[in-house]
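One protein chain omitted, others in place.
Presenting subunit A:
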Amino acid sequence: MAYHSFLLEPISCHSWNKDRTQIALCPNNHDVHIYKKDGTKWTKIHELKEHNGQVTGIDWAPESNRIVTCGTDRNAYVWSLKGEVWKPTLVILRINRAARCVSWSPKENKFAVGSGSRLISICYFEQENDWWVCKHIKKPIRSTVLSLDWHPNNVLLAAGSCDFKCRVFSAYIKEVEEKPGPTVWGSKMPFGEVLFESGPSGVSGGAGEGAGGGWVHGVCFSHSGNRLAWTSHDSTVAIAEGGKTSTISSLSSETLPLLCVSFITENSLVAAGHDCYPVLFVYDGTKGSVTFGGKLDVPKQTSQRGISARERFQNLDRRATSSETTEQGLESLHKNSISQISVLEGGKSKCSTFCTTGMDGGMVTWDVKSLESDLKDLKIV
């Protein structure tokens, strides 16, 4: 588990290139910095300066090697590498509030941008005009779209938003692709159609009360696209399985809200958030239940030394307890909230490494195999 501290400021967002040798991240300002890995050191090789506002989303397309960035200046840019320099192309999103998240589709012929203007912009390249064009999905989104994830069929898009709901939309663009075949989420998929909506209207039960809940911070489709997981601000994590029954199973956790989530196998997911450490959840498809799998963090090497009487009274004075731990800070690797999680190796079906970045400006790469061996009772099914 390697912890690398990039900066002192929070990392707003990050994205890796195809072979995981370069990372593009935003150091909480208007730029995007690209770092290259040299053994264990990271060197900055590019600075992408074009945005006029904080960059809120970055996505690096692995096959076509293009980077799309979006920011609070209501713009998105598609960057292409020309020789040694990244050249931007402006994309007009036609939004009047900040853009919050961006994601390339699996085939990389379009991308989706979620924004504070309560809509999702689906952008595709129009060959005749040599220009990126966008279409809007507006209804029935009632508030900011916080997170997006594409289904593997390149048409369906899951969106989590601040109106407390997680939805699956169809983003079918007839100019760039053929009609998709039916999936478990539905068979009729015109552009903008809502195929699934979580929330009090139309939920068939779950473990928690789930009435209304909180802002949906993170969404993720499983590798097959049949399962959808989302985390919400009322400290719950929920999984829905597409299909006629469309059941939702949710777990009200005892931790602070989780900000990001990703499937690592078809049955397990890793989520992280304000508690500064990633957590494993296991989904049982037959029972339809989500259970807490374990806290994923390097166990702290506590040195067992006796505590002197003076220290005991000092602790009583300062912290009202005379406990043995003189640890002033957090025991986790990250020292502040984790805001983004990305799968590095293995994809979402058999992930072997994943990476987290957070508000402490640090990045940690986690190795699933060594986590399984270090932490007993941890089983990744």
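Here is the rule we go by: a residue touches a chain if its C-beta (ideal position, glycine included) is under 8 Å from a C-beta of that chain, and two chains touch if they have at least 3 such contacts; residues count from 1.
Note that contacts and distances are computed from a predicted model.
K.L.:
According to its UniProt record, what is the protein name of the omitted chain, chosen from "Adenylate kinase 8", "TAF1C polymerase", "BHLH domain-containing protein" or "Actin-related protein 2/3 complex subunit 5"?
P.N.:
According to UniProt, the chain not displayed is called "Actin-related protein 2/3 complex subunit 5".
K.L.:
In the complete assembly, which of A:Ser253, A:Ser268 or A:Gln340 touches the absent chain?
P.N.:
Within the whole complex, the residue contacting the unshown chain is A:Ser253.
K.L.:
Sort through A:Pro27, A:Gly57, A:Pro88 or A:Gly213 and give me the one touching the missing partner chain.
P.N.:
A:Gly213
K.L.:
Looking at the full complex, which residue from A:His14, A:Arg66, A:Arg118 or A:His223 touches the chain that isn't shown here?
P.N.:
A:Arg118
K.L.:
Of A:Asp31, A:Asp73, A:Glu108 or A:Asp163, which sits in contact with the chain we cannot see?
P.N.:
A:Asp163
K.L.:
If the missing chain were put back, which residues of subunit A would it touch?
P.N.:
So the residues of subunit A touching the missing chain come out as 118, 138, 142-143, 163-164, 200, 207-209, 211-214, 233-236, 252-257.
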